[in-house]
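Removed from the display is one protein chain of the complex; every other protein chain stays in position.
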Amino acid sequence: MRFVLKDDFLKKLREISKNYKVFVPVKKDYFHLFQELKDDILPDFSFFNTKLSPKSILFPQSERMFEYSLDKDDPDAYILKEAKKDFSPQIIVGIRPCDAHAFQIVKQNFDTPEYKDPWWTKRYSLTTFIGLACNSPRSSCFCLKVGGGPFSEKGLDAIMYDLGEGFLIKDITDKGRDFLDKIGGDEAKKEHLEKAEKLKKEAEEKIKVDLKIEDLLKRPVLSVFESDIWNSVSFPCITCGICTFLCPTCWCFDIQDEVYGKRGDRIRNWDSCMFPIFTLHASGYNPRGEKFRRVRQRFMHKLKYYPERYKKGIQCSGCGRCIMYCPTNMDIRRIINMLAEEKRNESISSLSCKD
Amino acid sequence: MEWKPKIVAFLCNWCSYGAADLAGVSRLQYPPYFRIIRVPCSSRVDTRFIIQAFRNGADAVWVSGCHPGDCHYIEGNMYARRRFVLLKRLLEFIGIEPERIFFSWISSAEGTKFAETAKLIAEKVKKLGPSDFFVKRRAEVP
Partner (left out) sequence: MEGYTEKIRQIAKRLFEEKRIDIFIGYEKGTNPFFPRPTLISDPQEVEKLIWNSNCGLNLCTYLTGRKERIGIVATGCVSRSIVNHIIENQIKREKIYIVGIPCKGIIDYRKVLRRIEGKEVLRIEEEGESFKVICDGFEERFKKEDFLQENCLSCTHPNPVIYDELVADPVTPRSERPVYKDVEEIEKKSPKEKRSYIEQAIEGCIRCYACRNVCPHCYCPTCFIDEKIPYFGKSIDFVDTLTFHIIRAMHLAGRCTDCGSCERVCPMGIPIRIFVKKLNKDAFELFSWQSGMSLEKGQLLSTYRRDDYDDFI
């Protein structure tokens, strides 16, 4: 455990950024975003959480897969080649425990024994996650209830505690120890550790919401699917996709070919199950054409299909971004409790296939 | 190699295309920078056509139709008139020079007017240089 004063920390970070790509939270207008640390960028570690999650550092919103050119002057003409990528080691400093936990959830999908997403896994292996524990969670945060916590260490290589005048940094993995060696700092003193303990208790007490996730996980899948609440709960949704784009655990993407002039690219973009044409078949049939089916699908995937398949809790890290930025206030906590408390005759429903 | 402008011209089949034909038959000279696309009526020209022309690298776009009141389909060019005025001003608003978009009414007997307009447009576009703002290039993605 080391203790570093904030000014020294920033100085050391700038030195590190000469050899590594360092991503830090930066204040823009009234919110924060992760950006690469350059000379003219000033990090700001006093923030609740960034608006866009850092998932775009491993999984960019638009990414080129392949390219080709038909230009006779090009030596590589008529060859379909994999796009050149920049795989340099990177460090994300100041990631919140909910976002780090989210990367572990996404890893279930992108790094399986049968299939590995080549770019996500490569970037993941080159990234060091230095977390920043939350001293004051927001009212929309509920990380503690989904297997994480404001001071949780899941998915992190090292974690920093903000003690006011400096950071107390604890290393968790070898990568974390490397980072700590580069930062330097002094040995942590007893009062630092005690202050960190106190902050942890205060933060965890702030997350008061009562989420009945265990009850929901016990319900049979088909019973939740056929619940009567979906029609009324899905009314406000405008299927915009903001929740899926800001969510650190959402992972769907769409692959498109773009041809312009003599060149062509195959690009993958973030896609959203909320978009009307997400499930449009080539025949013209759309199984999820109606809004309530798409809304139901999103919550079923997060709350039932993912836990049933991977047995690691729900596909949510409790960051609360979907609650804060949803323009029609669709609240996942409300839906979890409504589903958990719903009284249904579960023995009959497993036989019917209404939808 | 000297830059030659690429100007996409949407000409309505009944009037302006006939004027272009007449200009050709009468051996009237005008610069060869025009790529002509025949459309049944000037109101067939959708916003998307003009936008796609600029995205694909056109240096200017020219749409020409029958005189208002003389449309073969009675009122097509009346609807087109409103649409084009608004579109031209919107594109000017986002920073595409107003001298890159032209609309004209040329009837099928006005071969000279067609050639003169073509010369005028070519001159104006040559002064502006190649279009570089709204061109679809390699996406700036990682």
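By letter and in written order, the chains are A and B; residue numbering begins at 1 in each of them.
To be clear about the criterion, a residue touches a chain if its C-beta (ideal position, glycine included) is under 8 Å from a C-beta of that chain, and two chains touch if they have at least 3 such contacts.
Fair warning: this is a prediction, and the values are worked out from it, not measured in the lab.
In the full complex, the chain left out of view touches A, B. Across the entire complex, the residue among A:S88, A:T112 or A:S139 in touch with the chain not shown is A:S139. Of the options B:V45, B:A58 or B:L87, the residue whose C-beta touches the omitted chain is B:L87.
In the full complex, chain B touches the omitted chain through residues 47-48, 51-52, 55, 68-69, 75, 78-79, 81-87, 89-91, 93-97, 102-105, 117, 120, 133-137, 139-141. Looking at chain A, the residues touching the absent chain are 29-32, 47-48, 51-52, 61-62, 136, 138-140, 232, 235-236, 238-242, 245-246, 254, 256, 258, 267, 269, 272, 275-277, 323-331, 333-334.
In this text, only the chains that are shown with their structure count from here on.
A straight line joining the Cα centres of chain A and chain B is 48 Å long. Residues 60, 62-64, 85-86, 258, 260-261, 263, 265, 267 of chain A are the ones that touch chain B when the two sit in their complex.
Contacts from chain B toward chain A in the complex involve residues 55-57, 136-139, 141-142.
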